[in-house]
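Presented below is the structure to which this report refers.
A single protein chain has been omitted; all remaining protein chains appear in their positions.
Going in written order, the chains are labelled A and B, and every chain counts its residues from 1.
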Amino acid sequence: MFEAKIDASMLRECIESITAIVDEGKLRIAEDGLKLWAVDPANVAMVSFALQSDAFDDFRFAAKDAESSAEVEVEGTTESKAETEIGIDFVKLLGILGIGGREEVELELDEHAQKLFTRMGSLAYTISLLDPSSLRKEPKVPELEFPVQVIIETEEFRRTIRAAEKIGDHIVLGVDGEVFYMEAEGEMEKLRLGLRKEQLIHLTPGTLHSLYSLDYISAMSKGMSHAKNITLNLGKDYPLQIEFEVAEGKGKVNYLVAPRIESE
Amino acid sequence: MFEAKIDASMLRECIESITAIVDEGKLRIAEDGLKLWAVDPANVAMVSFALQSDAFDDFRFAAKDAESSAEVEVEGTTESKAETEIGIDFVKLLGILGIGGREEVELELDEHAQKLFTRMGSLAYTISLLDPSSLRKEPKVPELEFPVQVIIETEEFRRTIRAAEKIGDHIVLGVDGEVFYMEAEGEMEKLRLGLRKEQLIHLTPGTLHSLYSLDYISAMSKGMSHAKNITLNLGKDYPLQIEFEVAEGKGKVNYLVAPRIESE
Partner (left out) sequence: MFEAKIDASMLRECIESITAIVDEGKLRIAEDGLKLWAVDPANVAMVSFALQSDAFDDFRFAAKDAESSAEVEVEGTTESKAETEIGIDFVKLLGILGIGGREEVELELDEHAQKLFTRMGSLAYTISLLDPSSLRKEPKVPELEFPVQVIIETEEFRRTIRAAEKIGDHIVLGVDGEVFYMEAEGEMEKLRLGLRKEQLIHLTPGTLHSLYSLDYISAMSKGMSHAKNITLNLGKDYPLQIEFEVAEGKGKVNYLVAPRIESE
């Protein structure tokens, strides 16, 4: 049993952060909220998403039966954590949420019929769930250690990505001492954003950089449009992790994108 | 002789309600105003349009000669009603009216040269008339009786149509007791707007529904965008009639669309 109410624009913001990476995925529903992690079809980018139950105006959940609960080791003790997993086509769901003028969304899961009911005022929308076994397996979240962390205003980051899109297909993110930089290069052009520590919210000084495919960073850039700040975790020729909050701090999104080899 | 002046946005609104169904048509001009009725090329939808002469800031009309007048029986008496019929490409005319910054439009008909002169401030636009005999015949307006009438806010209707466009190709309109509903179904999705009598401006209770092609309803939905409310006349597996006012109540538009057979 899952029934919940949430602000429509808050739900939209959450789903947009997911559809930046994948069209569909397995959403895990538990007493404490929603969770998802998924990789893109090319295995280059990953999204982890979590939304606390208190982001909802109303949130009721009860696991169907023992089958759907799992043994999870939490802080040294083994306890049973009830969880329901549903497969959702987020792009379709987002399309309907995009129809303006509705302020609150009610969600209701029919596990038996494998449908998710959505009610927005007098408009009822039902979407069939996807069979979770037909979806890509959830990725193993890699254990990564990032020597450098940068916290930057989202708009500064996004503006630079928009400019970089006009220049080339790749982008370098790096730090050089106390400066964070983003660089894109075309045949005739070169673009560089350079921000000193004092122009950032946070910077771990260092000397390293990595190259990424701009396609993925651009997609992520759209998914983060509602967040005020983003945290970039960086290494040398290493994956990039981008973390930000959604739903007024009650949701967390974590993107991971693999580096590209620099040809030189 | 026909000469008239009208507010440009009012004229645009009128023509948009026509071009939702047909690109061109025969406009009948008489002392009491303008009239048109036409079917779309596929014979699925029909528009009837009437604009009173007092919607105009100035309206002068005199029939050219006896040929163009017709014997019409009005309220039991037979009187001669003078009328001029002209063929107009409304899409072309609308294109020019769409150029912003002009507030009043002067119209002048040159029956001899078969041209319509349009003046918007210092901009003069002349369009050649179409030979009425080359246009599709005006349809016979069918005599229909609608068991159910629903009056609804246009924006509620249009928002549902926009959502339905994302789901499928057809839409059901119906009443179930004291509820009016609109339903669209896709392979994985179902959308339903349900409005109780008290959420509507008017509802005749009943139990019936019909299926329509969404293409036509979408087109009509664009043509009604300036009206505050629309009246839906409904039957069981029956044509849908949509009525609304244009030009601040001085014009009336009436759409009719044939039902589709439900395959089941």
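Here are some notes:
What we mean here is this: a residue touches a chain if its C-beta (ideal position, glycine included) is under 8 Å from a C-beta of that chain, and two chains touch if they have at least 3 such contacts.
Because the structure is predicted, anything quoted here is derived from the model rather than measured.
Note on the undisplayed chain: of the listed residues B:64, B:92, B:166 or B:197, the one touching it is B:92. Check A:60, A:137, A:159 or A:236 against the missing chain and you find that the one touching it is A:159.
Only one of B:1, B:123 or B:141 touches the absent chain when the whole complex is considered: B:123. Interface note for the absent chain: among A:60, A:137, A:190 or A:228, the touching residue is A:190. For subunit B, the residues in touch with the chain missing from this view are 89, 92, 95-96, 99-101, 122-128. In the full complex, subunit A makes contact with the omitted chain through residues 155-156, 159-160, 162-163, 166-167, 187-195, 199.
Just so it is clear, only the chains that are shown with their structure count from here on.
For the pair subunit A and subunit B, the distance between C-alpha centroids works out to 47 Å.
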